[in-house]
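Below is a slice of the complex: some chains, not all, each in place.
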Amino acid sequence: MKTPYAADIRENQVIDGLFLVATKNQGVTKGGNSYLTLKLVDRSGEIEGRVWERADDLARGFDRNDFVRVRGQATLYQGKVQLRVQDVIRVDESKIAPEDFLAKSSQDPDAMLEELQAILRSIKNPHLLALIESCFADPELMNLLRRAPGAKTIHHPYISGLLEHTLSLLKLILKVVENYRGIDVDLLLVGGFLHDIGKVYEFSFDRAVEYTDAGQLLGHLVMEVELVDRKIATIPEFPAELALLVKHLLVSHHGAYEFGSPKLPQTVEAVILHSLDDLDGKIQAIQNLPEKEPGSKWTIFHRAYGRSFYRHIREEKEEE
Amino acid sequence: MKTPYAADIRENQVIDGLFLVATKNQGVTKGGNSYLTLKLVDRSGEIEGRVWERADDLARGFDRNDFVRVRGQATLYQGKVQLRVQDVIRVDESKIAPEDFLAKSSQDPDAMLEELQAILRSIKNPHLLALIESCFADPELMNLLRRAPGAKTIHHPYISGLLEHTLSLLKLILKVVENYRGIDVDLLLVGGFLHDIGKVYEFSFDRAVEYTDAGQLLGHLVMEVELVDRKIATIPEFPAELALLVKHLLVSHHGAYEFGSPKLPQTVEAVILHSLDDLDGKIQAIQNLPEKEPGSKWTIFHRAYGRSFYRHIREEKEEE
Amino acid sequence: MKTPYAADIRENQVIDGLFLVATKNQGVTKGGNSYLTLKLVDRSGEIEGRVWERADDLARGFDRNDFVRVRGQATLYQGKVQLRVQDVIRVDESKIAPEDFLAKSSQDPDAMLEELQAILRSIKNPHLLALIESCFADPELMNLLRRAPGAKTIHHPYISGLLEHTLSLLKLILKVVENYRGIDVDLLLVGGFLHDIGKVYEFSFDRAVEYTDAGQLLGHLVMEVELVDRKIATIPEFPAELALLVKHLLVSHHGAYEFGSPKLPQTVEAVILHSLDDLDGKIQAIQNLPEKEPGSKWTIFHRAYGRSFYRHIREEKEEE
Amino acid sequence: MKTPYAADIRENQVIDGLFLVATKNQGVTKGGNSYLTLKLVDRSGEIEGRVWERADDLARGFDRNDFVRVRGQATLYQGKVQLRVQDVIRVDESKIAPEDFLAKSSQDPDAMLEELQAILRSIKNPHLLALIESCFADPELMNLLRRAPGAKTIHHPYISGLLEHTLSLLKLILKVVENYRGIDVDLLLVGGFLHDIGKVYEFSFDRAVEYTDAGQLLGHLVMEVELVDRKIATIPEFPAELALLVKHLLVSHHGAYEFGSPKLPQTVEAVILHSLDDLDGKIQAIQNLPEKEPGSKWTIFHRAYGRSFYRHIREEKEEE
């Protein structure tokens, strides 16, 4: 484990540690001297760094998105801790423990992927089966899916979090449909598989999780409709109504206009998908929120859900 | 099956049929003659009746909440069909087919009650077990529960609908918790059992479903907290925190302030209960909504959910 | 002009007129007799028809979506005028004046299309030019665009209304951009052209304007993103950022989540497009709303805009 | 008056003062050394303390909820002032001036209680009189009522603030009802007395005002319905409708769903109670808000009311 983590650095601390350069900008002081402004990140968060001396020299030695070894001292600027950097030097990726930079799921992505594929291959509708197979056969897509996070902060915010959430949701769907008649399970499973798959394009998550421009300007919901539209175009005689039903699951899965769904759920499967997706995310989030203070039954405040949670049973955290 | 149903009566039709007297009010015309205004109901809905002749005589023969045989003719008043009643006479309840007046669940209430009790008696927490047994031991409560409707219109709006919904929810809970660790199943089952039990006081449903004054002024949510509070008072050493957790499930189960919950769900069990309760109600409602027009895949507009639904699979309606 | 229009039929009136059969459903009375329920429409609105005699015979002579000559008498049922149909017989489309069934723009669609193409061919960006040419080269799309309505009720609700609105918007854009620097006019024109083009799939408008299933379940906004995605796929080396900017205009053009945009406008062009689209629709609607009562300066209440409007200048209505 | 108050401590200041230990948590540094994290509070607010040296020794000498004398130096951590504690030692409560730790009403609680009881004993309805006497006869309840605060921050946020607000409201009710006929004054007085009484359980206020778990999970509104339900159970022949009317006042007194009332006010008394309760709280808050800057007519921004207030008359602050 690296020391120190960005989030743990305190005023006056002398630092010698590894960080990822998230942004690197060069400026000139009024007196005409070059300086550098850096955003240094690791899995714990970020810290701003400033290079006031030898800025041009040091700048030549590394780029944005490089791992670097940074030496300097923590100081305060406008109430935030900042590093005055004395030295910064590029470090080869091979020297880095990736988990220091990106949190990841406690579950093995290959095992999860295998289980997910087994569930989906149980689908009987041949058109839907063809659709999921056309996804499985897309190596770029599957590669991204192996690693994509579930979110930046709200729930499953770590590498392979999307896969973890998707698998959990599929298993939940299989259980819930046992309780009802008249549900199109195949359709629902395909919806469960694809409902967030656009997140592989919504985030960049090579060395840190950031929104992409496409993520900001279009969002995963629209991008996964495009993906499905392209896949279906390659499948002969895919029924038009079925295509509509699949896409409807995607566009409505946020459940309400104010959460960015351009249509409300209007099929029983869309209602179920929205409900279980929301539930699975909330359970993961509640069970993994930090506590308010050590030993408290109350969690910290969850901004998106607008409340703290009270936990009388404390689930063992999976990653420890 | 009775003919005609109130909802099927059309202008000019000559009527001879059985109805329940929901309201009965006597008035006097400007010319000084007595007349009666009646609300006549059956399971299909209601129709207004007016008695213009022999009003005093006829009024002596029946009361509010009686079943009556009505003869007369349908006419229109301010755009609504109304009966000009020529004759109205009390009919003994023994002559009535109850299902003509109140729709009821397609499932047997005793069988449902048995299954519900079996599930709840699997609870291991002795305090919670004592709580549900104190409910089972309350004959008035259990009697009401056998018959209470799930709602006036939104979902499960028929006799024993509350029981049907509660049982379906308990079974759903049992399936969903298999997918997660760290959930207090016993607590969740008790919450599922009690979350709507105040509806036995919220509605009167002897011969028709109506809101009670207590239902309007307090609501089932508050009344079931009182019920639980009284039951717990009879159980020695019921832990205070556990009582709090049970009651929290009740007060938060509508999930949002605007739906009448004075607190948001703040435990993982409260989040699950709200989510599954909402889902079970919606599935029942969607699968049983009338279609927009014969043969259409679209249902009529559901006012509370704010939309129509599209059904590509048409569940066999259970009551036919 | 046909007589009578559906909206003008009053109680007891004897009818002999032409209508379009919007729905046709067969039922059986309790007594075992066939009957027909028809939705009969023309440009003024709709009226329900019931065939109680010779239903089987008459039903064989026409189908849903046929034009028919209907004879019968108007009656009232539950406060609405209904036709008791004595005779109904199919009429060949050649006997029909189309404008009796669908209102249409006062402007010539071919002239509008020509003007629209001339404006769009002024675009200098070669990629965007290729995109609009690939649309122009799609005869099915252009055919639909010639006739599609702008909406079912809110604004431009008539045949070729979409084209009229789109052209007006493009001309408005050209004027507005003269007032500012730094606006990407080409991008904005393409956005103006495509922002509602999915409406050609959102509505069916052959003989009457109705929402399609795809219109209800996906909406024009999502469908036009798919259209653009497919067109761009056929254009070599279309820049990814440019594709993103075009699609962002489409997904954000309703301007707010509650109006079904999954993303807010986040470029200056998206802000302008939303604003001018909204303005052009409102101006058309305000100028063409019926007055509250003859001679009044106040219009009837516009449900979607939530208000009546006051007109001190009365624009000559274009269609008279 | 103690020095310094937590809210007044500034960077680098050397501290020797008295505080209440609100939380006390022990941790271990990466290097294996014990340290303590303390939340130190007084009436002005709170400050975080860290003990880096002799943590185990010092920790043995005091507990959470003790008063302590703390010596150390203020420093900054992540933009907030923090104490590096050199020494911390338990201080007996007898050495403490309670008003340094909890603000209290400027009015004498016993005098207020007496006045409140005199008003309520003027009630003529014997059932309601029995209800308030059963409360007066509950020593635990009355003891809590003597001291409970009106809120944590919004209005009357000090010891005996609940009593002060309740008394002011009762007196206001007596004045307002003089202006109208047809108001049930007895009912309204009982509602005024009980509307916030659940706050005695919503807050802990022994040495500092904090929300209790029950306050967070149930809220005062629900807890006071339970209290009334229990009291009424002990009164023979308390009319059911009257019980309903009293409880309705409690459940609806926040006036709107979004403020946590599960029912809207539906009686004229409930409408009046909500209105006057809200008004009395706002007047107190406005008159006691700190000014924006010395001498300004504008107060600081009041978060819950969403605005600053302008005061052209400056009420003498009661506590000075």
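Observations on the structure shown:
The chains carry the letters A, B, C and D, assigned in the order they are written, with residues numbered from 1 in each.
As a convention for this text, a residue touches a chain if its C-beta (ideal position, glycine included) is under 8 Å from a C-beta of that chain, and two chains touch if they have at least 3 such contacts.
Just so you know, these numbers come straight off a predicted model, no measurement behind them.
Here 4 copies of the chain are placed, and the complete complex recorded in this file has 6 of them.
Keep in mind that, in the parts below, only the chains that are shown with their structure count from here on.
Note on connectivity: the fewest chain-to-chain touch steps from subunit A to subunit C number 1.
Repeating the A-C interface with over half of its contact pairs identical by residue number, the matching pair from B-D, A-D or A-B is B-D. Distance from the subunit B centre to the subunit D centre is 41 Å, each centre being the mean of its Cα atoms. Counting only residues that touch two or more partner chains, subunit A has 241, 245, 266-267, 308, 310.
The touch graph of the protein chains shown belongs to none of the named shapes. Listed by label, the pairs of touching chains are A-B, A-C, A-D, B-C, B-D. Those residues of subunit B that touch subunit D in the complex are listed here as 213-214, 216-219, 221-222, 225-226, 229-230, 233, 241, 244-245, 247-248, 251, 257-263, 266-267.
Here subunit B touches subunit A in the complex through residues 168, 171-172, 175-176, 178-184, 241, 245, 264, 266-268, 271-272, 275-276, 278-279, 282-283, 286-287, 306-316, going by the rule given at the top.
Put simply, subunit B touches subunit C in their complex at residues 3, 10-11, 76, 79-81, 293-295, 297-298, 308, 310.
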